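A quick write-up on the structure given underneath.
A single protein chain has been omitted; all remaining protein chains appear in their positions.
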Amino acid sequence: MRYLLPEIIVAGGALLGLLAIVGVPKVRGLASWILLVALLAAGIDAATMWNVTPSLIVYNSMAIDKYGIAVTELVLLAGISTLLLAWNAEYFGEEFPVLVALSVLGMMGLGGATSLIPVFLGIELLSLPLYILAASRHTAEGGEAALKYLLLGAFSSGILLFGMALLYGATSTLIFVAYPGIASHAQVWLLWPGLALVVVGITFKLAIVPFHMWVPDVYEGSPTPVTNLMAFGTKVGAAIILLRILAFGFYGQASAWGLLLGYLAVLTMIVGNLLALPQTNLKRLLGYSGIGHAGFLLIGIATHNIQGAQAMMFYLLPYGLAAIAVFAVIRLLEGGPGGEDRGVTLTDLKGMAYQRPWLAMVLTVGMLSFAGIPLTGGFVGKFFLVQAALFANRPGFAVGIVVGTLVGLAAYLRPLQAMFQRDGVSERVRTMRWSAAGVVVVVVAVVGTIGIGVYPQPLVHIVSQSANFYWLKGG
Amino acid sequence: MLWIGLLGIPLVGALVVLLLSDRAAKLGAAVVAALEVAAFAALLGGVAPTLNLAWIPAWGVRLHFTADGLALFLLGLTAVMTLVAICASNVQYGRAYFGWILFMEFASMGLFGAVDLFLFYIFWEVVLIPIFFLLTGWSGAKGRAAGLKWLIMNLFGSLFMLIGVVAVAVIHNQTTGSLSFEISQLTNLPVSSLAAPWLFGVFALAFAIKAPLWPFHGWMPDAYGEAPAPVTALLAGVLSKAGVFGFLRVLLPILGAELHAYQTGLMIWVAVSLVYGALMALRQTDMKMVSAYASLSHLSMIALGIFSLTAAGILGATFLMVAHGLMVGSLFLILGVVEERTGSREFTGLMGLNQGAPRLATYFLFFALATLGLPGLPGFAGEYMIMQGLVVHEVGFAVVAGIVLIVAAWYMLRLFQGIMQGRPDHPAVVDMNAGQVAWLVPLAILVAVIGVWPAGITGHAVPSLYHAVHFAVAQGGIR
Amino acid sequence: MMINYVVALAALLFMIGAVGVLVRKNPLIMFMSAEMMWNAAALAFIAFARNYHDVTGQVMAFLIIATAAAEVGIGLAIMVAVYHRRHRLDIDEISHLKG
Partner (left out) sequence: MVGFAVIGVLLVLAAIAVVVARQPVHSALALIAVTMGLAMIYLILSAEFLAVAQVIVYAGAIMVLFLFVVTLLTAGKEETESADTLEGQRWAGVILGLLVGGALAVTAVLHPAPKIAAPVVAGFGGLHAVGQLLWGPAFVMLAAVGLMLLTGVVGVLMLNRPEVAEKNAGGGRTLPAGVTVVRAEGEDSA
């Protein structure tokens, strides 16, 4: 139980938060505080386990290793930023933080999964609260986004489940880390369709082209803090579990899926960024950009070498920080109640560089990190990926990364140019107000993004340790 | 320690300037730039200092800066030109403008000083950002389009170069078992004959776009034309050198054998670029465009000197980089003054300026003559050395270069005549004021000093070029 | 009885459900089709559990059923909420988010 303490803390926090909502309804925001403390405590507790000896727990279906701990920290960051972005926003409802915590709990479970059961449960536990959260702002758009998300989620979970069933049929066990040992079973012909369906199911969640159509609508319709959780948290969850399944269970077949995923990744990077070009709504822009970045993440998996795993792990953090920064800007521009009913568009950024230079700086840092400009974390991430591709002797992947980056460049620069428009200042820029929670989020995101870009060594070190999870290989 | 100062002064200065009021920003920026010039002066005194710290040990990336002879005077050029550009800037541009200028100084300093390939690449891209924002926020009507074009074209080159940078390190890793980006360790790599042309190509493409050389100059007319005069001066005077500098700093040590193998093709390419620039300069009616294409032509001349792979040619190129930076930068600043005084850039409608503004005309003539290579002024010394290298290597190119020099004299004098001579159209033009003369006079003196004493630069440059040239000798390239 | 026949049946159910999600536009029917996909997976799990004499497969099937219960509760709540907000429930009619 010691090893599951972070999870228990978060689950306990969620229950306590519910009790607080029911028991002390007079104290508004108490649940938010409880959950914030719980998430922070879970993060600290997980960090203290860093030097733990890797081991399997819970009937061999969960692993405790640095990979899982790193994932835990990442998703807790996503959760905390989401809580802070929605701070004091009463129209989300008191239960909002509880649902965020439950979703984060699902992601944390995914991080350590070594069996298909926790993979399925983790994905469901992370998705179910998100369906509700997407509809949590009582508008028509929110409902539609939630509906779309729900249907596609159920569909992709069905695909995932059936693939898992086939894998189970092929190997007689659900513990995927044991698959390499079971190669010559009578039903082994089920392995390939099973693997294909599992990968398709997860790539749906990761929004890889051609399974990406749902993303922009859902991102646009959902409340901004929820979109933040979707863009950062679910991406972390889906990407790391895909890596774990493929790297543990199927490294023997790597030459087959590696190349295929690589093509998909290149396609995703180019298509996602291409579709981002004409967007004027910032949240849609981020949706398409998220698709493109999922392609970058997939490159790290497709190279199927240790550098690729490290690079993917590394890339998650700068991507997440940049996303948080931009979402925070959107959130601040949305302002108070009612401001969310109309999306933030490029014209809403007009005059920001002159009127709100600090906010403009935040957006600049976020967008430049998305674009992969040096001295931001995004650049180091891309560099790492190129390195992994070349170490895997696949220059085609590297060229794909470069082309994808180039295609998306203009999409990330247009908001920056919009800030410099001189003809007047948009209403939103003029009336926006800093909130304390927003400032905290923004400062962490900007300092983190630049910090990783200027001095990446600590993160490189952490990542090289946490991606070193081949300790189970051959098991 | 000196390096920390060199990089820290503009970086911290940029942040400090951002905190000043808009009106105090120009003064503050000027003080910072002056401090930087002082730091550079300190650099001149002692031995070439280096900064060498571990940065990302996991990848063998080091924070390694050197002020060798190749970089030393480019650093000085950056410091001086930034100071002058700040002095020449309109105080109303505000603090963000001066902040970006200082940030650009920081990035250029880092770019010229870096001898770690990763570091070089970082600064190579970082330097694009301030220009992008300066073009976007503080330039003419088409500035935003120009900024986008600038960034996208340059990133097109540099992102492919990123693959090259990583590939070089990975190849080094395959032979030695450890990653390193130190340029001095990346020589004599066993590059496969399949990969070599691609590697060379991605580096050369990035350098050619940044310079720019024909036919990669698509961003140049818009950016040079739309940017405020001080920014254009920095672009043409300082940043354009980064491109040709890259050939010397990166390609010669790392892919010298390939450079040697493709020598003739490269020389034909830059010779075309040289002629193209000169001819385009001849048919422009916009005075900024004349200088822009003239600059392209000169950069081709520098590249021609490098590709000659002769001691004289490379030395001349090194010298001309600095001299050209000073001269063309000043020329753009003066054109900026002219534009500000008359409100027009079309020199066909600007005749007779020297009657109303004799001082302006005098300085203009001085820098125009320097640019076209009048003996006694630095343009001549550099071009002479390059020609010497070309004659040694292949006389044909020397002939082309000589013809282009004549064309250069033609378009420069055409420009001068167009603006300064003839019947005055602008009776009310105000001559330069004391403030403007104050920054022009030292610049003119500097140019004159370099012109009569080129050994001041070449003397420093020779030792550090020794290795490069020595390598070329080993390849049988120097006669 | 051969295990593969059960798998074939599961595959058919799965396929019909998947096509239903893709073809139909009524969210309720789409949702039901998705439920059918889940059921197909549960069937396959139970078949393999029988084949391998391994209760784990049945545990997984049970978890699938329980999860489906939670998912259906949430899904129907969302549909009711959407209906209240817009008075219509047709994925094409309501999708003015589509872009």
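Brief remarks on what is shown
Each chain gets a letter, A, B and C, in the order it is written, and its residues are counted from 1.
Definition applied: contacts are C-beta pairs under 8 Å (C-beta built on N, C-alpha and C of every residue); 3 or more make two chains touch, one makes a residue touch a chain.
Being a predicted model, the structure only gives us computed values, none of them experimental.
Contacts of the undisplayed chain with the visible chains, over the whole complex, involve A, C.
Check A:I9, A:L35 or A:M62 against the missing chain and you find that the one touching it is A:M62. Considering A:P6, A:G79 or A:P118, the position touching the chain not shown turns out to be A:P118 (whole complex). One of A:G109, A:G201 or A:G272 touches the chain omitted from the figure, and that residue is A:G109. Residues 4, 11, 14, 18, 58-59, 61-62, 90-91, 93, 95-96, 98-99, 102, 105-106, 109, 117-118, 121-122, 124-125, 128-129, 131-132, 135-139, 186-187, 189, 193, 197, 210, 213, 336-338, 341 of chain A touch the missing chain (whole complex, contact as defined above).
In the full complex, the hidden chain is touched by chain C at residues 1-9, 11-20, 22-26, 28-29, 32-33, 35-36, 39, 42-43, 46-47, 49-51, 53, 55-56, 58-59, 61-63, 65-74, 76-81, 83-85, 87, 89-90, 92.
The rule we apply is simple: only the chains that are shown with their structure count from here on.
Chain A and chain C have Cα centroids separated by 25 Å. Remark: chain A residues 116-117, 120-121, 124, 128, 131-132, 135, 138-141, 143-148, 150-151, 154-155, 157-159, 161-162, 164-166, 168-169, 172-174, 187, 190, 216-217, 220-221, 284 touch chain C in the complex. Partner chain B is touched in their complex by these residues of chain A: 353, 357, 368, 373-375, 379, 382-383, 386-387, 390-391, 395, 398-399, 402, 405-406, 409-410, 413, 416-417, 420, 455-457, 460-461, 464. Residue ranges on chain B touching chain A, taken from their complex, read 55-59, 96, 121-123, 125-126, 128-129, 132-133, 136-137, 144, 147-148, 151-152, 155-156, 159-160, 162-163, 166-167, 169-170, 173.
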